[in-house]
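Here is the structure we will look at, set down as structure tokens.
Just one protein chain is left out here, and the rest sit where they should.
The block that comes next holds subunit A.
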């Protein structure tokens, strides 16, 4: 085999391996990203209220392309401490929750249309915690919690409150900050 042929073969092998490297890099990027939303929100795990990550006006935020009309706040959760209970009082402003994990992306989202008597309350749990909660439940008095099962035990919740006018920015920010994120006592 002449040197040129071997060079061509090596180039071909390199390109084929490059495809593998490319796929591996894309697949592992969410797991190893440190500056992703999960990594930035995780330090606020102990907070009992949602922490603003992008205030209305869109200034001073790490969130790319922020919506200047929206107040965006986040809560981290770790379900190994117990189910996470996210609760908000809804008002006239649009309010939505979305639930994310580090590598799985969004797993649930809900808007204030689902609110019951002005309150939107979601309990995030693992499949096992859901089974335990069901098993420990009083048959005559079933829980009214809206329960969702998270695919991973660690993740974060994003609340968005949209202000239709700039005069409502402060109100939107307050509504987002008032969202409580607590850990339920395990049964």
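Here, contacts are C-beta pairs under 8 Å (C-beta built on N, C-alpha and C of every residue); 3 or more make two chains touch, one makes a residue touch a chain; residues count from 1.
The working rule: contacts and distances are computed from a predicted model.
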item	value
Record-based protein name (UniProt) of the chain missing from this complex, from "Membrane protein", "RNA polymerase sigma-70 factor, ECF subfamily", "Tryptophan synthase beta chain" or "ABC-2 type transport system ATP-binding protein"	"Membrane protein"
Residue of A:87, A:130 or A:162 touching the missing chain in the full complex	A:162
Identified contact with the non-displayed chain, of A:103, A:126, A:153 or A:171	A:103
Touching residues on subunit A - with respect to the absent chain	3, 6-7, 9-11, 13-22, 24-27, 29-30, 33, 35-40, 58-59, 62-70, 72, 74, 94, 96, 98, 100, 102-111, 113, 158, 160, 162-166
